[in-house]
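Single-structure report; data block below.
One protein chain omitted, others in place.
Note that the chains are named A, B and C in the order they appear, and that numbering of residues resets to 1 at the start of each chain.
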């Protein structure tokens, strides 16, 4: 119960009738109220176990100057509801033994998309004939990431792309390849889901489901991944506030799924900068630790937009309290024509090796 | 020296004199130039050690099409692909006789959501028993809007709400009520679709499908409404660029559905203002007219966030070139407790009447 | 006295000692307080005639959860302090008979900068010899604006430019020319002041002083123009909130100068758009009317950045409640090489004529 935080400030010249009307309106919502007559100002606080959002409508009543509300709109995801966790400690989300929120940062690595090369060239979709001859770079990448000490494998099968003419992912075929690479290397895998109709199917193949930035407020999709009970990586929307982000998590948890890891991936730059793909937002991690008991990792690749920027962003994220990283990696010395997705921002294994050793030196 | 990066693109029909004049103007700035005669296009690049900002002024010279602008990524929605339309003219999108892009602004009005009152109180969902006794305010609102000269009826049956605990719409029951109110008043109706699985069903009942701001980059949903071939109202994303918006339209049109109307609904405020719900973005309309042949309307209700702000926003949108408005209206003197959705920003019919007469005075 | 709007919310587990300490801290600031013991929450409101900003520091005291403040930080500029004005009415600022805030919109027009042509070419500064032969386009522009019915003449003598290599204005020489053109045409003139050391001198020549967007928080300059007692046009900062803007006006008025007109000139675009120079911000005018009794005009030229955009922006501003416009105009068919400043966004007199007739048709 946090009802004391909500209060109507009445206008100085509010009439008795106006005050009466406000009181009646509050009662009609099934609530009680507290009237406080101050030196030169009257305030009325609604009281009740369940104060809905309708109460806000009363701000428009005559005689009301303002309606102050400090109450947090999210409940299940909030730290306040989980007093078993000490200050600064978060929930452990376990993905086949990989522990988000544990003692050391979790490193997820892999290609932007699961891609297929036929005759050395990437294809946008696979015919049956092609499938037989196709090569899948993800296998090699997965083995290299395993040897470098990464914890999980990433790879997109359904890709949300700004243009309808860009590569949209290999779909089900991609899922199968991802699962195979995951099984071979014993790295649990994560992939994005973009359609309510696919959630169940994706959950069959992947160990963790990703909700991308563009779908953070696709509420039907959030409910659907909630129902799968699979661990979810929930990326921050392109320009979402912390409150909107936590309410998106609340949609998932309200379906009974609290296996949620948040992922900071930058926000739209607000000063029209020409560099970078997004504005780094690692300072939200400190605030998240206060507000929620869910662990949070960071995605330097989508912030940087260019491979040279990734290492400093990664170290900066960890210094800000990120409990893990998700990083795009491609084959060593891949040629631009061999990669359909995020070539510019993907690290090469040799660069990833260097970054992993910096991370281990500081955080193990 | 980076002179090769700057280039004037000449118009295809640029005359020799115009080309000469541009060359002379460049020389008069103390610069040299390089003329490149391309496959079907001529470009001129200024050369010099110090090229000042004055060079940009030459973009306004006759015969010059552009000065160093990036290629447009959208095709089917672009004005360039539709030369049958004169400058400033847009495609007509016809919804049961209502013509977006025609001679006068199209006015869409109605409640935020289709709501049901049982025993005078709004309910979040209807049981069968309740359905029999329920009252639906939308009928009265629809009749009043018809009498005021509105062209179409709005009302949400599936509501995307930031909190999972807010009213999510009456669903199928709501769709049926909307259709009934639409048939009775002979006002074509529009409603939002939020799930790929619902698109077909919603298309059965509604005359126009709305894609909300939160789903502007829900690409699977865009494809799905594209496949219905129904007219679509595509709202701008909360912080989308014009390019991202037009690419979202391109997803719909790429499925063979070019019955698209764009809707400016404001963007997230970038200076942390405490007033208003969104920052008005009507200045994008001028730019849209240059880039696309699709008509565009505006949504003052979701920008204003408070009823007093709506009229000036509406007039400002039309003055900016909006070809219609979509406005939230509730019952006259509705009490806050009687409305579940957007009470604060809904106009009352008496206020709508006043606004309609201002619009008719200026635009009929 | 608005002290009831400020309140400390105590933590649920606040100890008696913590509450005592907060009370003592409030008393030590020379204030009294009111303690309210709610159902499960205690609040303390400080009371006093003058509650300084130090009170906010107490939010950091143990036991305090939050400090709510609704009080407006500006006083002299606020509508509340000027009850002689009816709702929606603003103060009249009189500049030599031109009345801002009166019955019809005030139109200020003229070149971006006062420029000089020597041998038909613009010069960055004038030698004595050049002065004798120089031509000044502002004279012709001023006469044309007068004939079109404009109310005031604009022209910059000191130009704040993003690059040190751009034309910085003709300085004192420019001031003299502006004054001459103003006297000849009987149009009161306005020009920008950018340095505390120049304020007095500029006030000798100009009828109204302009504070540009970049200097909105140059507080020493605000104080200095406050001391001149001349009418001031205060542009909004590039990304200022309404509160910051009104506090800037408060700096001027605190020096005893309440001859202030606000000028909306757009804010930095927050979605990295590639069109326009700034994001139109006309929806702030509705809010300003509620908060302040000062009149407000708009600057479509610096929002548009390109001449084709100006007319729709101008009409949109007036529809939003702007009480005037300031518009950049150059000579008819001026060549790019003849204009040093804002060529692309300056209207030609023939275009200005068309706009003036649209304005007169609707607002006279």
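In the analysis below, contacts are C-beta pairs under 8 Å (C-beta built on N, C-alpha and C of every residue); 3 or more make two chains touch, one makes a residue touch a chain.
It should be emphasised that the depicted structure is a prediction, and the values quoted were computed from it without experimental measurement.
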Which residue of C:25, C:209, C:264 or C:303 touches the chain not shown here: C:25
Which of A:94, A:140, A:166 or A:200 contacts the chain that the document leaves out: A:166
Which of C:135, C:200 or C:217 contacts the chain that the document leaves out: C:217
Missing-chain contacts mapped onto chain A: 163, 165-166, 239-243, 267-276, 279-287, 303-304, 307-309, 312-313, 315-321, 335-337, 339-340, 343-344, 362
Absent chain, residues of chain C that touch it: 25, 28-29, 52-54, 56-61, 73-74, 160-164, 194-197, 214-215, 217-221, 238-239, 244, 247, 250-251, 254, 268, 270
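Here is the rule we go by: only the chains that are shown with their structure count from here on.
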Chain occupying the middle, per Cα centroid: B
Between chain C and chain B, distance of the C-alpha-averaged centres to the nearest whole Å: 31
Mean-CA-position distance for chain B and chain A (Å): 28
Two or more partner chains touched - positions in chain A: 268, 270
